[in-house]
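The complex appears here minus one protein chain, its other protein chains still in place.
Moving on, here comes chain A:
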Amino acid sequence: MKIVGVCACTVGIAHTYIAQEKLENAAKKAGYEIHVETQGTIGRENELSPEAIAAADVVILAVDVKVAGRERFEGKRIIQVPTEVAIKSPSKLLEKAKEVVQQQAV
């Protein structure tokens, strides 16, 4: 499964990056491809390319604030959760993503 994501927390210095790390590690463990953009105090990092977005099966938005450039994901399957969820149970979140992808594939 190919996943792209955006992490953005309120203050933008901690949860944003911890969520990114957690999601990346969980995806690695599950054997999924993942690409996570962060929108924090230092701005956008690891920005998602249009190709990556197009190829993705699902978009995970782990955000507590508005996502910059949300139009990029129009038409994609999106799962939006608070950054807490990505930090607390990244594997469960990815499982949910898998379900969403499988359901809608039918």
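Note that in this section a residue touches a chain if its C-beta (ideal position, glycine included) is under 8 Å from a C-beta of that chain, and two chains touch if they have at least 3 such contacts; residues count from 1.
In this text, contacts and distances are computed from a predicted model.
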item	value
Missing subunit (named according to UniProt) among the choices "PTS fructose transporter subunit IIA", "L-serine dehydratase", "DMSO reductase" or "GntR family transcriptional regulator"	"PTS fructose transporter subunit IIA"
Of A:Met1, A:Ala14 or A:Ala30, the residue in touch with the unshown chain	A:Ala14
Chain not shown, touching residues in chain A	10-11, 13-22, 25, 38, 40-42, 45, 64, 82, 84, 87-88
